[in-house]
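Okay, here's the structure, questions in a sec.
With one protein chain removed, the remaining protein chains of the complex are shown where they sit.
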Amino acid sequence: MKELLQLNNITKIFSGHGLLRSKHSGHRAVNDVSFHINKGSVFGLVGESGCGKTTLARSIMMLDPPSSGEILFEGTDLAGLSSKKLLPYRLRMQIVFQDPHSALNPKMSIYNSMKEGLVNIKYPANRIKERIQELLDLVGITPAHMNRFPHEFSGGQKQRIVIARALSMEPEVLILDEPVSSLDVSIQAQIINLLMDLKEKLDLTYLFISHDLNLVAYLSDRIGVMYKGRIIELGDTESIMDTPRHPYTLKLFSSAPGHMEIKEETEQKDSPNPPAGYSFVPPAVSEESDFSLVSISDSHMVGCYKNIGD
Amino acid sequence: MELAVRNLDLSFIQTTSEGHALRGINLTVKEGEIHALVGESGSGKSVTSTAIMGLLPSPPARINSGEIILGGTDILSLDEKERRTIRGQKIAMVFQEPSKYLNPTLKIGEQITEVLKLHLGMDKEQAENRALEILDMVGLGGGKRILKSYPHELSGGMKQRAMIAIAISCNPSFLIADEPTTALDVTLQLQILKLILNLREKLSMGILFISHDLRVVHDISDRVSVIYAGKIVETAPKTDLYSQPVHPYSNLLLQSIPDADKRGSRLITIAGKVPDAENIPPGCAFHPRCPYAMDICREKDPEMKPCGENHLAACHLTDNRN
Partner (left out) sequence: MNLLLFVLKRFLRLLLTILIISTIIFFVIRVIPGDPALVVAGIDASDEEIQAIRAKLGTDAPVTVQYARWMRDLVRLDLGTSLTSGQSVKALIRQRFPLTFTLAVLGIILGVIIAIPLGVLSAVHRWSLWDYLGMVYSQAGMAIPSFWLGIILLLLFSVKFPIFPLFGSDSLKNLVLPAIALGFARAAVILRLTRASMVDELSKEYIITARAKGLTEKMINYKHALKNALIPVVTVTGIQFGYMLGGAIIIEQVFSLPGLGRLFLYAIYQRDFPLIQGGVVFIAVIFSLTNFIVDIFYSVLNPKIRIS
């Protein structure tokens, strides 16, 4: 499989506002993140709120360009491009957010909402209507309903429309940021199945972001676990699910609801050892550079700190 | 104290339409039991809890029939003043988003002590001492500092603990927890679930735990009732419901949960969506979405029938089994 997207050392620092801000006082929302996504695969990014996963998504989309690092899309560094040259790449990646209600303009019919984007990319005017019908059909919305307004659709239907709109740009990569979290249980499964079907049909690549480890494990080929701005474990889904190595990944596992009776014992699970010469807790005197992802197998890496003196 | 909802039927009256929100709810929560009420949005689970609290504004809400019995008294027959003394004292409630459900400009201490002063007639000092005890009980050590804090000075998990502290301050015999962990991260969720289990032991409260998440419910409840379109369609001890669900809706809900074990296979889905309270389908309300629907399902609304020990379901399919 070919790498479609390669992230190298992405860091995003939010500095405070006001006249007297200092470059060093900034908050590192994303800290030295590197991973790649193969064409046609699903990369699952899992982490709790505030871990930096949404910031990372916005950085990849160049909505909030990273403070440093490279975003290689088929080998071209997006972070180094002028906004004019960036545009075609931007269209090749689209993002779907959690809340479909705020993603659609309530005063615009679905047709007009979708037309806007197509006009922007200079889609032949005489074929726009046909194209919209085709897209709506693709996501399971009756094309005849295209003149309706967002409030006439349910949450699940709205999310389908948002997905259709993203697809109208003919992207190769879809970044899905908690796309089902705001939906009802019975609707979630419908949307997940739809996404998996679309991926096959249109040969898409997904970056799937979620706080739900079970969901990410269900649909991803590879998983990155994010914690406090860093990727702390990275690897094939099977490998991570079978032998999680980082204590935080383990904590996410044991906290995921539905698998066990809540008993105090679950916390006493033997904690895994870090790779030799490394430690999971930062040493007393640590430099940023002391942290790294260390391979523990061909397809599995865990983040830890190098022991001092080694 | 046991809480029993008997045949509660409730509508929302609008100028042009009438929404039949609850269609004869039956629910018993025993003392010390955690009874989960599971349903999707619009199923009537929050209306049920709000009706038990007596917090539904009327109009538009209208109770058509039914009883809510707490410790032998039908609280629906009480006047507003009597209901108020029950609220917060005998029945308390914890809500979904602590950051919205706490008053942003009142110190946590005041938000706890005002209940103690009002219901138990404590003076300021007594109330503050009791508040410190409660904060300790919900795992907010260093209570003195917390008492003086405003909600925004606490983290999400701490806020939910403070919310729980307010709820249990008067030692209620019954607690309603309305999606208390939905807004929290998984690691915090686990902590709060543990806290609720712990408090149930200590205070032997009956708890009605409202949730849309069957996985959370699995971890916390003793008994589960599944609600659909304003009606309970299945109720069973937890282990029975998860191992042998009877109603197709419960069954499909359980199967539609994504999980690592289901990798590579398509998820089971339920077609369509939950009906609006204004347009409940005739017969069994689930029949338009049910893959096993028969002719009788379109005409006759099935009644709850026993299908195991303490296990009831409302489905015509159970007739064929017997």
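Note that the chains take the letters A and B in the order they are written out, and that residue 1 is the start of every chain.
Rule of thumb we're sticking to: a contact is a pair of C-beta atoms (placed from the backbone, for glycine too) under 8 Å apart; a residue touches a chain by one contact, two chains touch by 3 or more.
Being a predicted model, the structure only gives us computed values, none of them experimental.
Engineer: In the intact complex, which of the presented chains make contact with the chain not displayed?
Structural biologist: B
Engineer: Which residue, B:103, B:244 or B:310, contacts the hidden chain when the whole complex is considered?
Structural biologist: B:103
Engineer: Which listed residue (B:47, B:61, B:86 or B:210) would be found touching the missing chain in the intact complex?
Structural biologist: Of the candidates B:47, B:61, B:86 or B:210, B:86 is in touch with the missing chain.
Engineer: Considering the complete complex, identify which of B:152, B:202, B:266 or B:298 is in touch with the unshown chain.
Structural biologist: B:152
Engineer: Over the whole complex, note the residues of chain B touching the chain we left out.
Structural biologist: 53, 55, 84-89, 92-93, 95, 97, 100-106, 114-115, 118-119, 150, 152, 163, 166
The criterion applied here is as follows: only the chains that are shown with their structure count from here on.
Engineer: Chain B touches which residues of chain A in the complex?
Structural biologist: Listed in rising order, the residues are 48-49, 154, 156, 184-190, 192-193, 196, 211-215, 217-219, 237, 241, 251-252, 254-262.
Engineer: Give the list of chain B residues in touch with chain A in this complex.
Structural biologist: 40-41, 185-187, 189-190, 193-194, 197, 212-216, 218-220, 252-253, 256-260, 262-263, 266-271, 273-274
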